[in-house]
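Quick notes on the structure that follows.
Every protein chain but one is kept in place in this view of the complex.
Per-chain numbering from 1; labels A and B assigned in written order.
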Amino acid sequence: MSLQIWIDGLFAGSVFAIIALSMTIVYQPTRIMNFAQGEGFILGAALGYQLVGVWKWPLIQSLVVLVIAAALMGFIMERMVMLPVQLSGSKFAWIIATLAAAMIFQSAFNIKYVNVTFSYFDLIEKDISIFGAKLSVQKLLVILMMIIVFIANDQFLKRTLWGRSIRAIAHNPDTSTILGIPTKPVIKLAFITGTIVIALVGFLASPVIIVAPAAGLFFTIQGFTAAIIGGVGSPKGAVVGGLMIGILDSVVRSWLGGTWGLFSTFFVLAVILILKPNGFFGKRVEGR
Amino acid sequence: MISTFKGLNRVLITGSLLAIALLYFFPILIKSSNNPSFYLQVVSVAVCSAILTISLNICMGYGGLLSLMHTGMQMVGGYAVAILAVKQGWNGWLALVASAVIGAIFAILVILISLRATYLYFGMITLAVNLIAMEAVRHGGELTGGYNGLFGVFAPGIPSGMMSAEGFYRVMITILILAYVVQRNLIFSGFGRNTMALRESSETATALGISPNMHRVKVFSVSGALAGLAGGLLSIQIGYAVADIGDLNNGLIFFVGLFLGGVGTLAGPVLGVALVAVIDFTIRGTGQYRTLVLGSILLLTMIILPRGIVGTYRASRYGSPRSREVMPGEADNYHLDIAVKNVTKGEVLLEAKDVVKHFGGVHAVDGISVQFKAGEVHGIIGPNGSGKSTLISALTRYHELTSGSVTLLGVEADKKPFKVARDGVTRVFQIPHLFERVSVLDNVLTGMYRRDKYSIFDAIFRTPRYLKANSRSVAEAKALLSLAGMLGMEELAAGSISHGQKRLLEVIRAVATEPKILILDEPATGLTQDEMHSLTSLIRTLAAGGMCVVLIEHNVAFLMDLADIVTVIQSGKVIAEGTPQAVQKDERVLEAYLGNTDFSKELA
Partner (left out) sequence: MSDLRIEGLTITYGGAKALDNLSIEVKTGEFVALLGANGAGKTTTLRATSGLMRPAAGKIFFDGVEITKVPGHKRTALGIGHVPEGRQIFPDHTVEENLQLGTFVRRKHRAETTQSLEDMYGLFPRLKERHKQAAGTLSGGEAQMLAIARALMSRPKILMLDEPSLGLAPQLVLELFKYLKRLHAEQGLTILLVEQQARLALQLAQRAYILERGAVKIEGKSKDLINDPRVAEAYLGTAS
């Protein structure tokens, strides 16, 4: 099997891993798997297309605007999801609320961008050759970003007081409260950071993988799949799961043809859920 | 189900009948409009949605199973009809029946592979299955027509002019009404009660002898059959089957309808879908804004009307049932033989030998031997954290034993907790585990389901066998309620009665399972003096009938003239056993409770 396939898989896997990581960031303090998370990916792709592709803005300004817009989206998303969850007694409130939020954002993108796919030129049009296989700098950036996000998130959770507080809330919200840790701002922070992370990967990856305005749910589901294979709530699991489905998809695709890639991903998901119902690194959770 | 047909309720029923009539005559009403077939199409699709939403309601609303594959089931049903009717040339009616069967089989396969998954993961599995199913259909080649789907699906007989569009429309309305009746009959039967029991607390359902896995399979298959049927009807109505029908995006409308109408209510799904259809029709010109509007409605509904329209009505003063007046002498109508069959007083029913249960390094139960005998009230006391509850969980197989043995009626007790329950050991938990959204009567009936020897089909079709079994059970349930002084409260939601009555109701529900051993974990906590007396006399009656009543208590006073024998546990070991009077004077017991270690010197 050629090295190229593995490199492509590594790239795709990194995209899924970052998406899954951003979901883990939201999941930790909230116990919510956010169906609207993928819309952040679309936001990144759309802004890349609009700012860099159409308006030809410089990279730095575009990134600043992107981060601000993503933070805003995260803020709105938190209200859209947490308000119904807090008010409704239903066990399914989270899923319905995040689905509704996903639909609202998705239709907003659909209204703005009719018959457009977000593929602007590569930010850096250059290839690196590794033993004959090609790796574009753009793809390399995504792989690096995955590593940076993982390490930054890990260090944040382990080394900072706020990060430790998030882990504390994830474990026991009541005890966190009596230690004086406010849960609500932490949840807001999680939504905002999670959205910024996923928007950044959308921005970086969309020139390589062509993204449609309505594809948010697809990326959400890929992220879920990665997170579940690795174990919901575990950053390590998100990375392992993401890389696994990315590489698997790439390998199976080249071996049996395009459609089997997606098949194999979900097949592996089903098998893992049967054999290891809590994923590789997950703890037994009941969710919300 | 006895309803109080009064005022507002009567208006509602009249309204529903009018709505049905309106739906039936709808094709005639729109004949003179400029585009009758379009209007008919709109209503027909809504009817399919309503059937699917009923299916979703059975699964999520009543069963508590998070399904994200209902659009997929619908798609599968649609293809079943398309393939069988168009390609195989089956009779259309037969193909419709097949769509329900195939929907059920699809659902069974999915739930069988995901029985171990907790509810969040179950939702994710259904999501994955939905995607796999759509991919499979898209790449099914000749059989499914690939991305284009299959066209030319017609109502049974339409090409030969046997059935008009209006005719098929009426068929669909009829099926919707039937689906509603199926839902209603199922929910108001042992099947429905078990479903709701499982939704509210898997633990309690198990304690009543319900097998959680088996029942989940049943619930999901019924839901799958209805969803498959809805899909079959839809493909005939729109004339084709295509993979996009399975897209979760299309599922939003069902969720909106369900939540708007009220999750876990009978009329909710139909009412909700009808409203959504009206809204959808009003904004039909706006194209892309449709999803935006629907999504916003869904979020607003959850914020403003968290229980949905029907749920809010039910919880209101107007919609919630009231207690009825009890006729003088009515209680005499209900006789109950409370005696436990096939046991003799004093016979050892359950024997535990050297039971040990360690959690990691914690020796929660550290070698306890105890005997429960027929006809005795057996108290188990001990300070907080002494291992009482763990002992009970070990005896009833909720925990696996580290070592030791449990014999039930002379044989090794089964390893599955619901089997232990079926063999005659019923426990009532410390924290109230009532099925709060279910009526008082239905709570008691849930305890009786093992006596009801009727199938799902008996319940759906209300066969004589069902009716006979049901009326017998209702009479027995009323007898039990009258024993606890709760006659007249049958229709109240269990969540609305007082705390003491809830505790009593829970005991009654446990008695309804006809246990040989009844284990009550701190039943007296929070009871008023009167309720305490009711409970005491109930326990005496039960023990006199040969039942062994095990009481886990802190309150020794409550046990004083009730218990025949008291076992005192501390740090996972038995420290004393005897009559309550003896135990109360035992210095070791006082120490265990109050801590007698004299640190006054050290602390001075």
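The rule is simple: a contact is a pair of C-beta atoms (placed from the backbone, for glycine too) under 8 Å apart; a residue touches a chain by one contact, two chains touch by 3 or more.
In this text the structure is predicted, and so the values were computed from the model without any measurement.
In the full assembly, the chain not pictured is in contact with A, B, by the touch criterion defined above. Only one of A:146, A:168 or A:252 touches the absent chain when the whole complex is considered: A:168. Among B:319, B:432, B:485 or B:578, the one in contact with the hidden chain is B:432. Remark: the residues of chain B touching the chain excluded from display are 362, 383-385, 432, 497-500, 502, 522, 525-526, 554-561, 581, 584-585, 589-590, 593-600, 602-603. Mapped onto chain A, the footprint of the missing chain covers residues 161, 164-165, 167-168, 171-172, 174-183.
By definition in this document, only the chains that are shown with their structure count from here on.
In the complex of the two chains, the chain A residues touching chain B come out as 33, 80, 83-84, 87-93, 95-97, 99-104, 106-108, 110-111, 114, 214, 217, 221, 224-225, 228, 232, 259, 262-263, 266-267, 269-270, 273-274, 277-278, 284-288. In the complex of the two chains, the chain B residues touching chain A come out as 60, 64, 66, 68, 113-114, 116-121, 123-125, 127-129, 131-132, 135-136, 138-139, 248-249, 252, 255-256, 259, 263, 288-292, 294-296, 298-299, 302-303, 306-307.
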